[in-house]
Every structure is written in C-alpha cells, then in structure tokens.
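Left out: one protein chain. Kept in place: all the others.
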Amino acid sequence: MTTQNPTGSTSTSTPSMKRIAVLTSGGDAPGMNAAIRAVVRSATYHGVEVVGVRRGFQGLHEGDMRLLGARDVANIIQRGGTILLTARSRTWRSPEGRALGADYLRQWGVEGLVVIGGDGSFHGAHYLQEEHGIKVIGVPGTIDNDLYGTDHTIGYFTAVETALDAVDKLRDTAASHERIFVVEVMGRHAGHIALDVAVAGGAEEVFLPEDEHPDQHIAEVVRSSVSKGKASSIIIVAEGYPGGGMAVTKAIEEQTGLEVRLSILGHIQRGGSPVSSDRVLASRLGEAAVEALLAGRSNVMVGRGYGGTTYTPLPETWEKRKDVSRDLYRCAKVLSI
Amino acid sequence: MTTQNPTGSTSTSTPSMKRIAVLTSGGDAPGMNAAIRAVVRSATYHGVEVVGVRRGFQGLHEGDMRLLGARDVANIIQRGGTILLTARSRTWRSPEGRALGADYLRQWGVEGLVVIGGDGSFHGAHYLQEEHGIKVIGVPGTIDNDLYGTDHTIGYFTAVETALDAVDKLRDTAASHERIFVVEVMGRHAGHIALDVAVAGGAEEVFLPEDEHPDQHIAEVVRSSVSKGKASSIIIVAEGYPGGGMAVTKAIEEQTGLEVRLSILGHIQRGGSPVSSDRVLASRLGEAAVEALLAGRSNVMVGRGYGGTTYTPLPETWEKRKDVSRDLYRCAKVLSI
Amino acid sequence: MTTQNPTGSTSTSTPSMKRIAVLTSGGDAPGMNAAIRAVVRSATYHGVEVVGVRRGFQGLHEGDMRLLGARDVANIIQRGGTILLTARSRTWRSPEGRALGADYLRQWGVEGLVVIGGDGSFHGAHYLQEEHGIKVIGVPGTIDNDLYGTDHTIGYFTAVETALDAVDKLRDTAASHERIFVVEVMGRHAGHIALDVAVAGGAEEVFLPEDEHPDQHIAEVVRSSVSKGKASSIIIVAEGYPGGGMAVTKAIEEQTGLEVRLSILGHIQRGGSPVSSDRVLASRLGEAAVEALLAGRSNVMVGRGYGGTTYTPLPETWEKRKDVSRDLYRCAKVLSI
Partner (left out) sequence: MTTQNPTGSTSTSTPSMKRIAVLTSGGDAPGMNAAIRAVVRSATYHGVEVVGVRRGFQGLHEGDMRLLGARDVANIIQRGGTILLTARSRTWRSPEGRALGADYLRQWGVEGLVVIGGDGSFHGAHYLQEEHGIKVIGVPGTIDNDLYGTDHTIGYFTAVETALDAVDKLRDTAASHERIFVVEVMGRHAGHIALDVAVAGGAEEVFLPEDEHPDQHIAEVVRSSVSKGKASSIIIVAEGYPGGGMAVTKAIEEQTGLEVRLSILGHIQRGGSPVSSDRVLASRLGEAAVEALLAGRSNVMVGRGYGGTTYTPLPETWEKRKDVSRDLYRCAKVLSI
C-alpha cells in the first residue's frame, strides 16, 4: 500500500525514538503473532527499529534478543502460538533479573518496551518502569479476557470458538445417546469464556466463578432441565468454579443417579489459527502500542472500548475486576428455558 | 436453567401481548436460526406464543405460518440458513400484499411482528406499521453489516471468517507460486467485510466502495507492493467497488504485464455454522426484540452499541450511512508496509 | 438424477423383499446418518420400504420404530450423531429381549435388518439370525476401526481428523513454551487412530496397545528425542495402552524430572460433521447392505477392501484381529528422527 503517512506527518520525519523492543510473556494466546507483526510493521512505518526478545522476561534477563524487520514478520498473522516464544518463568519477580534485563535493553539502545501478555507480564513491565525508568506499554494477550481496561483480550475470541466447536461435537453424541455432558472450559478465575460458550452452544446450564450462590441445588437445576423435556443436556463449567467440572459432575451423579460424562477441554483452547476478531484486535493494539510509545506514554495498557482505543494504567489492569456481562448471564438463563 | 425470572418479576405475570410472529427475509445469514430460537424462547419465557412465518413477506402475504414452541427451536442454534426459509421476493412492495399479510396476522391473533433481515425487509415492516398499525421490531440479519444503528449485524462475523479462511488458503498458493491474487468478497455497497478480511488476512491492498480515489494508480500501488520485496500479493476487493474484482484484475494486468488470478468467493460467504460472535449477538437481539415489543416499542431496530442495546427508528437504518472504520483503514495501510 | 436403473433391471421389477429395517447401535460415529440415508434411498430405489428403529436394540426390543421415506433422510448426510439415536444398552444380550424384538419385526412385516455399529451390535444381529431366522447385514460404524473384514469403519476418518486438529493446536503451545505434551486419543483396544494421528501430526513418539514392549524405557525414548535437538515434543498414546496417557505422563516426569502436560481428548472425537471419506464410505456401504439383503445374503458385514465390496461372516468380525499397519508404524519411527 502507499507508504504516505495517513496521519499527515510524513514517515520520514524523525521519530521520538530510534529503537524499541517487544516480547510475549505468560500463557500463549492465538493472535500474539499478529500483535508482534503489527508492532514491527508500525514501528518500521515510523522509521523505528524493533528488537524481538525471545522467551519473555526469562529471555530478557538473559539478553536473548535480535532485530526484527518488516519481512521477518511476513506470513505469521495466521499462525497460532508466538514466534518469539514465551515462558511462565517467574524471573520478572526478581529485582536482580530485572536489573540484568534493563542493562541488556540499554546495551541494545532500546528506549521503549512493548509487553504482550496478561497481568503477571504487566507486573514485570510495571517494575521495569518503576525501578529502571524504561518506558513500557502493555498489550492484552490472554485467552481469559480477565484484564480490566479493554472489552476483549487477544486470543479470547479464538479460545471461545475452539471451545464452542468442541461443544457442538459433544452435542452430537449427547443428543444421539440422550446423555448429560459436563464441559469444563478455561478462563482462570473468570467466567468470560464459559458464559459465551454457554450462550453460543445453547447449553442447559452454566457455572461461573462469578456465581453468587455456588451452593445452589445442582440436582434441582438438572431436574428442572429434565422436566423441560430435554433428552440431553450440555452443562458448561468454568475452570475457576469451586471444584471445577469434576465437582459439578459428582454432585449431579450423586443427587440424580444419572450417568454424566465430563469433558475437560484443556490446552487445545490456547492454540490454533486466530479467528478474524483476534487478528483485527491484535493488529489495532500492536499499532496503538507503538504510537503510544512514540507519543511519550508509558506504564499503560492499550485496549479497545466504546469503539476506540483505551489507555489504562498497568496497576489498574490487575487491581480492578472486569465482571462478566450480567445481562448476557440473564439471557443465558432465559434462552435455556 | 431455573425458570424463575431473573429480573425479579415472575414469568407468570400477565404479559402485554398474548401472541407475536417472527419471520426471516432477504438474503439468508448465519445466525438467523439463533435469532429465531431467541425470539421463541424469550417469548415462551414471558408466557407469549410465537407464530413462525415461512418464506418471509411472501409467506406472510400467503398466510404460510405455524405455531413454534420452545422445543421446536432446539438444536438449531448452530445451523446455517434459516428454518423459516426466506425469499428476496418484492411482495413487501405491494400494498395489496401487505393488506393480505395484515389480515392473516389478525386472523392468527398476532399483536406484534419481529422481522429478521436487512433494509429491504425493514421497509416492509415499516409499511406494515404505517398502513396497518401492526407493531414491528427489526432485528439486523445480514452478512453485509451495512445497517446504521448497530455495531454489527447477525451473520457478519461468520461471513468474514469464511472469506478469511479462503484468503488463508489462497495465500498458500500465492506464496508457493509467487503470484498475485485478487479476491472479491461480498458486502453489497459497503466495504465492511473487505476491510476486516484485508486486515485479518494481511492483504497487500484493499479496494472499498468507500475509497475516495477509486481512480488511483493501481499499477503504482502494485509496483510499490512489489518494491517492498514481497514475492506474492493478496489484494482484497469489495463487490461494491466500481467494476469489482474483474476491473482491478484487468487494470493490474494491463499496467504491469503480470499474471493475476481472480477469485470471486460468492455465496459460500452466506452459509456455514455461525461463529460464536454471531450466535451471541443473535441471542441477545432476539431476546431484546421480544422485550421491546412487550415494552410497547414499535418501528425500531434493536442493535448493539457502546456495550448495550440500541433502538433505532427503522427509516434511519437505511437513510443514514454506516461508514467503515477509518482508523482500521489507516491501520490496514500501515501494516501492509 | 435419472431414476433409470443403472444395473439394467428396472427399478419397477418386483424386489425379493417388501420391507426392511435399519438401526444404529453402540457408540455413535460420524457418518451413521449418511449410512442411514444410503440404506433408505437404496431401498426406495429398489421399491423396498424401510422401517427406522430408534435407540438401537433397546428400541427394537420395545418396538420403537417408524417408516422412513426418501425425503425423511434429506439434509442429514452432513450431520454428526444419528437421527435414529443409539444406546449402549446390553439388551441385545437377553434372549427375552431378542424374542420381543423379533416379534415386533414380524408385526411390522420386516424381512431383513441392517445393523450399523460395532462388534457388540453385530453380536446382537448374529443372535437374531441364529434364534429367529431374521436376515441381518452388518455395516461397520465405529470410530475405532477395530473390525476385521474392512479397510476402514465409518467414523474413523473423522475421528482421526478431529484428534489431529487438536494435536495441531497443542503443538502451537508446545512449540511456544518448549514443552512436552502427552495426548491420549480414543480407539478402544486398538491403536489405529493413535498411529494415524502420530504420523499425520508429526508426533515424536506413539504408544499403542499393539506395542510389543510396553515396558520399553520411556525416559530413554524421551532423552533420545530431546537429544535430537527438538525443543518440544508431542507424544500420542492410545487409550488402550496399559495405563493410558496418565501412565506415560507419570513415567516421563518421574524419570526425567521434566514437566509434562497431559491432554485427554475424549468424546469430541465421536462428534462433528463427517469428513468426505466417511460420507463416501457410508454411502457405499449403506447401498451395499441393501443389495446384499436383496441378493439373499445374511449374517455378514459389508465392508471395503482391495477397492471393492467385501462380505465377512459376522462372527469373524470380532473373532479375528485387525492389526495396525506395521509399515506405517515403522514409517512413524523413521520420520520422527
């Protein structure tokens, strides 16, 4: 496309930074590659060089980094996982590790860092800025959609789609055998994935960590569902619900004597080619992160809300809680009548 | 789920209507079945009966209708197309037809009508209300996302996903043969599908009906793309762009001498099992339509905007234009550097 | 298509039977609906009526049956599960049950029965013929591909595809986190699914029930894999392998100290829209079953082998063992170098 700068200023104008870095950290999420591509392409567009850090903070603290050009991120937008690799390492917790990381960034002449990940990763970024004055921008990359400050996180849409595809398949068997299936989906301490999957999958019931009465009478719930003349049932349980899918399965079997099949979807929800919504979100946020750095912002997460870009102080992203949509929860109950 | 009314009021309270009707009209869109299910289930929940009208306005004008119960819409949320069938018939244009339709609705004791479709369908609904005082609510059901008053329309997300899947497949061949592919996607007079597919597909160029300079130098555009060191190119063209994909293909071949492959995706974009976003949207809007009718509203389209339900007078949905996202368009150009 | 009989004889010639029945039994498998459709359409083509028995032998012993016409099986070829429902009920084991079933078949004037299922179902069919002289034909419908007498069973190709899709997704995470994943796939006492998934998924190792040395040094195997310079590993385990995926996971962790993720795919492997190979196989075998009955055959399973239709006495299908492909097993080991 034409490289004339749509913003008016020309892309040859001297940018406020010469070189930035990008890393992916925490659990991998579909769309992380699309975000990396957007960071590299946007920076290149503005005449800024990009250093790719491998294996998240672990790699940062070990100086495992290399320059990334516009062509290095070609043909990755559709790939699951992250070409920069990631790690759940806790090295971001160690001041020594962060000091080493800060040194490497200075050695490489990096003036700003884009961290793609979840709240653990944002903690690390926050400390880097606090202790070493490195400008940091967070990009929400997690399937759990549990970060305050953005409508959705990168990877969430794909995880929901993958879980939904599994529910559709299980319904074939549930309907053919007139059986009850309990499906445990991911989401950490939040029920966002579970709720969307329950509504989209036409589930008979859903159990969320956000439930006000987790001690509700499960058996009664099931009986009411059976009493509705439904031959089969699909029940969605968020992994964060007390006891998870196993607890719900046991409770139903004990209280109704019915045979219940439990399916724990697990890690397949993290993989796969990202769906369009995640690729578009990642492209938008990757670009927004670079422009935020060039505009002098720091220690904020870029997100989307009310149809525009949002900027949330990193600490708020984990201190404030993003509740599930209460009206969607209500909708789920009404439509399962 | 428990049928106790989450809103507090009990579902046994006498509703303001005893019976409503629902129809799907215009081009079919993935998620229409999820919307029909939501209308029937929500009405049933509120103690209201639902009449399903077959083949859109054509069926309405012929009295082709039957009662639909909660179980009649079981296991359809994941199905493409519409169990009520649809028609592009122009009978909604004839006053006589509408008079006949109004008579049938009265005979069936129908007090409100939910119309799932696009602007043509909303015209028909509008006239029914104007001429015969029948309460009507529109639900945006079209893959084109070209209705003012809602962020997205039912079917849009699935159409984008289907087109994107095709683009991913074509890129395999484009990359292996170092070729240029022009892909024409649907969207009628709007470029919403084309723009999302271009960004998510990492396309080198996109041509929209909303382009300000459709006469731009295509060859120059292509040369610039080639000059970027890209061996292959994917160019997305909206069917509403002057001349469509064929015009762009010819222009590139004439001005560059390069061989270009044109792929017109066509009707596959209308079918398939709806993705989660379309199922959730359809479930929300189907429920909102019933509640709007019970609340006494009429002649409005229910939609989603700013994270909540929106109500737009039907005429505004086709009189006002919903522009494509200009910042996403800018993003597309920056990332294709 | 033209209803002129391709075999030469005209479809108006009096068939050797006036009415047959069909049922699906045991675990559901993708493609069972395509087989039901083929049985009904082929019979109709030959002027024979078809009775559909619901819920397998349980329904047969309760007389739960109805007539099925050519249009009743329209639009089901692409659906997972079985419209006739199925049951794992053991009623086929009871002589009394079989006597009741035989009575119902006589009352309905049924002269032949097509049983779509696995070896348990074929036992039931076998006894019906032995004790009550009812002509029976078996159609291999199981995802496990564990029936002697046919290259493949209906549902097998789809189950492999579903498991492979999961493995592809897990590899994204395995590669991004440089982790080891153990994936347990279905297949009952056979390793057919596991072997195909291992080869197609590029797995580093596969454990089958057919392994000659299940006590092989797992850790050594893993070390050798690590020594190959592979950062991540995907290990496929058939559910029929002693101890299943859990045993392999524990052994690896204990002997290497490495963290291993276990993923048990479970019932999603039974569902979903059948892939083309299963639909074509089901269409061929459904037609072959009807023609076998009309040709006077009984107590045999129709299958495919050496590019043609095969007929195997029902007892042989469970008495003889179908081994996994030894050369494919060898190929898997060579390619994982």
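Chains: A, B and C, in written order; residue numbering restarts at 1 for each.
Throughout what follows, contacts are C-beta pairs under 8 Å (C-beta built on N, C-alpha and C of every residue); 3 or more make two chains touch, one makes a residue touch a chain.
Only a predicted model underlies this, so the values are computations on that prediction, with no experimental measurement involved.
Enquirer: Taking the complete complex into account, tell me which visible chains touch the one left out.
Expert: Contacts of the unshown chain, counting the full complex: B, C.
Enquirer: Specify the residue from the set B:74, B:175 or B:258 that touches the hidden chain.
Expert: With B:74, B:175 or B:258 as choices, the missing chain is touched by B:175.
Enquirer: Determine which one of C:151, C:211 or C:316 touches the chain that has been left out.
Expert: Answering carefully, the residue with contact to the hidden chain is C:151.
Enquirer: Just one of B:81, B:191 or B:209 touches the chain that is missing; which is it?
Expert: Hidden-chain contact among the options goes to B:81.
Enquirer: Out of C:263, C:283, C:299 or C:317, which is the one that touches the chain we can't see?
Expert: Reading the full complex, the residue touching the unseen chain is C:283.
Enquirer: Which residues does chain B use to touch the chain missing from this display?
Expert: Its contact residues with the unshown chain are 24, 28, 30, 55, 79-82, 85-88, 162, 166, 168-173, 175-178, 181, 261, 263-264, 266-268, 270-272.
Enquirer: What does the interface between chain C and the hidden chain look like in terms of residue numbers?
Expert: Residue positions of chain C that touch the missing chain: 1-3, 6-7, 37-38, 41-42, 44-45, 70-71, 74-75, 77-78, 151, 157, 160-161, 164, 168, 171, 175, 196-197, 199-202, 204-205, 220-221, 224-225, 228-230, 273, 275-277, 279-280, 283-284, 287, 306-307, 327-328, 330-337.
Note that only the chains that are shown with their structure count from here on.
Enquirer: Most C-beta contact pairs, which chains?
Expert: Of all chain pairs, the one joined by the most C-beta contacts is A-B.
Enquirer: Cα centroid separation between chain A and chain B, in whole Å?
Expert: The computed centroid separation for chain A versus chain B comes out at 27 Å.
Enquirer: Distance between chain A and chain C based on Cα centroids, please, to the nearest Å.
Expert: 37
Enquirer: Chain A: which residues touch two or more other chains?
Expert: Within chain A, the residues that touch at least two other chains are 168, 171, 175.
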